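I have a structure here, written as structure tokens, and I will follow up with some questions on it.
The complex appears here without one of its protein chains, the remainder shown in place.
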Amino acid sequence: MSKKYNRLDKDNAVVLLVDHQAGLISLVRDFTPDEFKNNVLALADIAAFFKLPTILTTSFENGPNGPMVPELKAKFPDAPYIARPGQINAWDNSDFVAAVKATGRKQIIIAGVVTDVCVAFPTLAALEEGFDVFVVTDASGTFNPLVRESALSRMVEAGAQLMNWFAVGCELQRDWRNDIEGFGAILGGHLPAYANLMQSYSQNSK
Amino acid sequence: MSKKYNRLDKDNAVVLLVDHQAGLISLVRDFTPDEFKNNVLALADIAAFFKLPTILTTSFENGPNGPMVPELKAKFPDAPYIARPGQINAWDNSDFVAAVKATGRKQIIIAGVVTDVCVAFPTLAALEEGFDVFVVTDASGTFNPLVRESALSRMVEAGAQLMNWFAVGCELQRDWRNDIEGFGAILGGHLPAYANLMQSYSQNSK
Amino acid sequence: MSKKYNRLDKDNAVVLLVDHQAGLISLVRDFTPDEFKNNVLALADIAAFFKLPTILTTSFENGPNGPMVPELKAKFPDAPYIARPGQINAWDNSDFVAAVKATGRKQIIIAGVVTDVCVAFPTLAALEEGFDVFVVTDASGTFNPLVRESALSRMVEAGAQLMNWFAVGCELQRDWRNDIEGFGAILGGHLPAYANLMQSYSQNSK
Amino acid sequence: MSKKYNRLDKDNAVVLLVDHQAGLISLVRDFTPDEFKNNVLALADIAAFFKLPTILTTSFENGPNGPMVPELKAKFPDAPYIARPGQINAWDNSDFVAAVKATGRKQIIIAGVVTDVCVAFPTLAALEEGFDVFVVTDASGTFNPLVRESALSRMVEAGAQLMNWFAVGCELQRDWRNDIEGFGAILGGHLPAYANLMQSYSQNSK
Amino acid sequence: MSKKYNRLDKDNAVVLLVDHQAGLISLVRDFTPDEFKNNVLALADIAAFFKLPTILTTSFENGPNGPMVPELKAKFPDAPYIARPGQINAWDNSDFVAAVKATGRKQIIIAGVVTDVCVAFPTLAALEEGFDVFVVTDASGTFNPLVRESALSRMVEAGAQLMNWFAVGCELQRDWRNDIEGFGAILGGHLPAYANLMQSYSQNSK
Amino acid sequence: MSKKYNRLDKDNAVVLLVDHQAGLISLVRDFTPDEFKNNVLALADIAAFFKLPTILTTSFENGPNGPMVPELKAKFPDAPYIARPGQINAWDNSDFVAAVKATGRKQIIIAGVVTDVCVAFPTLAALEEGFDVFVVTDASGTFNPLVRESALSRMVEAGAQLMNWFAVGCELQRDWRNDIEGFGAILGGHLPAYANLMQSYSQNSK
Amino acid sequence: MSKKYNRLDKDNAVVLLVDHQAGLISLVRDFTPDEFKNNVLALADIAAFFKLPTILTTSFENGPNGPMVPELKAKFPDAPYIARPGQINAWDNSDFVAAVKATGRKQIIIAGVVTDVCVAFPTLAALEEGFDVFVVTDASGTFNPLVRESALSRMVEAGAQLMNWFAVGCELQRDWRNDIEGFGAILGGHLPAYANLMQSYSQNSK
Partner (left out) sequence: MSKKYNRLDKDNAVVLLVDHQAGLISLVRDFTPDEFKNNVLALADIAAFFKLPTILTTSFENGPNGPMVPELKAKFPDAPYIARPGQINAWDNSDFVAAVKATGRKQIIIAGVVTDVCVAFPTLAALEEGFDVFVVTDASGTFNPLVRESALSRMVEAGAQLMNWFAVGCELQRDWRNDIEGFGAILGGHLPAYANLMQSYSQNSK
């Protein structure tokens, strides 16, 4: 009764970035602001590095929820960008679902704000439709750890897999020899402790 | 083998508020008093806003357990109110079960004090009878986090879903355009950080 | 696909207290000493109050592991007491298993020190033999929270249910009217916050 | 070498509320939003209850810092309200200092956002001028506990006294018999655990 | 510029137990209920063991604050017991101060609920009058750690010394040979980890 | 529907130590350095004590990741040692898989750095191939607790069992009488609190 | 007995950055790597923005301690850079002290790794020579919070003031009108939560 290893594949994955908006991010309290910003941008760098189709969406960006993080917009200038007129669950927006399905991919990598709503609702809907869903827990934020744990429990019970941005990158990369410099640059840029190792190594190697 | 998204539906949900009594609440130590009160009243506001049938019950309210939180009583003046004569598990009280079944609804949203008894016991009993049960983790309190985690584990293994009050509200609301002002007022009243966003937005918009 | 509520029954439950020894307890770091002692004695009081058959066992009590907590010995003077000659897993000791089976009961309530060994091993063995196992998480201690969580995960995946002593007591009691004074005395003796409620109530009632 | 008890006196104290603005409050991470809002409004209620002269000030309220918390504005409609044109330290604003000195009072009760700047700077300046300064630590917020502790250390070393809103209220009240109902209403409104006591007491007294 | 060691002396110390009442104790959140009860009773046992004059006082014990912990009343049947009619600061009650002064002692050992008011206010007043004050931090409780730290800072800056009940006992005891059994019994009764050591030692010594 | 107790068997288990390298270990933040080193070396001592086949592997040990912990290399001089040329998932390296399969064993005990990649990926791959996998959670480290919990969730859902090094040792040992001195020496060497017990016992026994 | 407000003055302050080296930073465990890097670079930006003389120093940068953080070197290309040949306390190096004194400034702003040695030792030495020392606690890192607190206590008792980088910047800036855009850019770059406010404000203002 062994279980198939459902492994991320750069030719079958799509990235969904849901509601990373300036106002909503101010509600995030299960990470420090420094950590959360770093995690979100690291996931974006990974999506871009592996040329994964990426879909952005926002909720009421002209109201209190505020505009999408500008670095994300700049990173994916040509990505589908769905400003939802009111649907809380992005999967209730037909343009969003169409954009996902248009990629033809079956592995959804999702992150968003807040975890219990903007991530959980589309995750549950996508699982129902047979997608594999990988929730990037450290690029998704919410009010406090209890809320996070409740939401993650709900998603795991429905079949989602929990990952962090670093594991997502490594599972896509497979082998360091597939562009070691490019992948190393992402790690160095988002893991200061890894950058320290590279700096010490580099100096010692001289 | 995808899994059906069991989604809260305002025409199929009933809210059970179990033993939120002044004495018992003083036993709650997995939340600060400020947070817990806010969470319970937020759930009550959501129940009222969506006009969900709501059932209140207490255990020995004339003894040390103390009276039900007065705001709850005032909020639901016409709701069934079952003062149990001794049953610890509300589901052992036939009036309570009858009140639930009289609603004809199949989705139970439950919160109470203490999580491991007053929430867990009726949850397990209702699951056995085929109800869908959604436990509102942040409107349910108990002695400490270990007790909470043990109780939540027991309920999840039996099929309960864990949610927080904010996610409950959002899943019922579906679309912001369904009365944005009414729903926004609940968020502003119970999420000070969201109220801050609204105040800044409102000022800037002038 | 509803799930049966496997509910503690005072006519079908047996309590196993495993290796609560003076030396081993000094290894427990996931509780303060005050809390842990209180939790263990509370569970013992519950076992005695409901007249549940109770089985005590120790590991090398004449060596560094030290003697069993004297209050437990005193509480159950006639209980089977198996001083194991070397088996780490109590279930590997045939006298112990025989004592359990002699009770004819199918619901095992277990607590011990340390959680990951003295509780987990017999729990997994008993589940294999078809017993229902209820692990009392707050009367079982170990080195740190990560170890506890790992051990609890292993037991839950095998089918164990997690409970705390208070929930065990309440599920056995069913109705306050079944000897309210006796049960109240246990709560007052082991829950200082509940004792406070009773004292205030009592004074106000005069 | 005993030390004089520098005790709050309702005829000699003035309250300074500094930069409790919607945007700045979103930076506060050493409290949950619920707790912080409650603490600030509790202090405001105390200031009003004891009719202490109260001075409000903001920094750039038309920019990202956002408007002052509306409840504060509403609570003190006639209080001096200094919208500083640029000075970070409120004490660098001559109108603000003039307003303080116009009260003729020597005991300053101060709270603000963020603790390390908006509270610390005027506190250090006022101490230099010979005022007694009482910093209300739980109505002042900042980025994280280390920043708070560093700022409090700096202020204490300069002679400030640290208090919380509840202690401020009690030291001003002196004796419960000075309007027990009014003072009790503040406690009940801002200390849910105290409200629970009052509700149980009230029911039992019937 | 060495500093005199102000050392507790059983012939010069008096113990003040302030407002350890059932209702007020339910407000204490910087300790678990188990720990706090144990600490308070340990201090009481020490006071009795060394026959220190002990003074009890309460605030509004017939209202929501509730009755004094019954174990304290029972422990000191002949001690002065001042039920204050309204003064928040016990030192504002002339009977209380008279009782303290009647002992002729200059070292005050104080504990109470809540730390920031019921302990801090009389501490500051007693320091002003030239008493040495030793605050028993682990037998005094309040709303949360920040409030405690603020209150302790205020008292330390005014000259109070911070101690825990164990250190108080040891400083009074001076030498184990002064009744080793009596003092050991207190430690064994209130330090379960020390009781474990004694049990293992005792068994091994047989 | 009882569940088989999948129990570690010293004749059927193989130990995999993955990427415990000096550089990578500096990234580990879910343990203190003291604890993590101790846990890893304890697991190594257990592997050697029970003569379990053990396989070591590293990733880029001549780059920033740094050399394998020297104590591990010294402990297993004859073990297969696979320095992977680039594969991130050790299971993608055919030499590594061959070494595992050459042992003929079906129970994999695995630990490594970082948990979410170097442990999770081979665990998921081995489960897919029908191995039983026991993840040693306290000898595996990563960036922070959230990352750990996400990775452990993913592995548990796929069928892995979570254990700690102490439980691994005890489950392999089965009975203290199987070389009590040898096994005791491992515990004494890696559990200072157990060493304390042994020292006290030893002295008292003289 | 009021106390002079010793206030940072951009014409009298010098910044010392001590041993922020790649290897040593890997020892820092009282901050996450993200936070610490951000804090150090924020302080550097402030030093550069206010054109404060800045002095860099390292200890054994060609050994395990590793090279200085490259961003610091790049930020201050013309600053004195003292690679100490062996002195642990930078103040024992005459070139370093000479560089400090050559600035003619009396206010030292210091940060470094590790707090208890590289910051504490020169701080204590500089205080002895009559400098005012402002320790930037959030740009200084060490092994754990207890070590930090012990070191900060030692420095405070000797007269140092504790500040965080944000407060340093604000005390130097004095008034927002002194280059609001430049100062705002530093805050936006190092306080993601402040950047969020600016983005929302900017969008709303359109």
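Chains: A, B, C, D, E, F and G, in written order; residue numbering restarts at 1 for each.
Criterion: contacts are C-beta pairs under 8 Å (C-beta built on N, C-alpha and C of every residue); 3 or more make two chains touch, one makes a residue touch a chain.
For clarity, every value in this text was computed on a predicted model and none was experimentally measured.
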item	value
Contact list for the unshown chain, restricted to visible chains	A, C, E, F, G
Contact residue for the chain not shown (choose from C:144, C:178 or C:202)	C:144
Candidate in contact with the missing chain, chosen from G:12, G:103, G:150 or G:202	G:150
Chain not shown: contacting residue from F:8, F:25 or F:114	F:25
Chain not shown, touching residues in chain C	26, 29, 32-33, 144
Residues from chain G at the interface with the omitted partner, ascending	23, 26-27, 59-60, 63-66, 85-89, 92, 114, 116-117, 120-121, 124-125, 127-131, 143, 146-147, 149-151, 153-154, 157-159
On chain F, residues whose C-beta touches the chain left out of the figure	22-23, 25-26, 32-38, 61-62, 64, 66-67, 69-70, 191-193, 195-197, 199-200, 203
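Convention: only the chains that are shown with their structure count from here on.
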item	value
Pair exhibiting more inter-chain C-beta contacts, A-D or D-G	D-G
Centroid-based (C-alpha) most distant chain relative to chain G	C
Chain centre separation (chain F, chain G; CA means) in Å	41
Rounded Å distance, chain C centre to chain E centre (Cα mean)	34
Junction residues of chain B - those touching two or more other chains	23, 26, 32-33, 64, 66, 191, 193, 196-197, 200-201
Touch relationships between chains, expressed as pairs	A-B, A-D, A-F, A-G, B-C, B-D, B-E, B-G, C-D, C-E, C-F, D-E, D-G, E-F, F-G
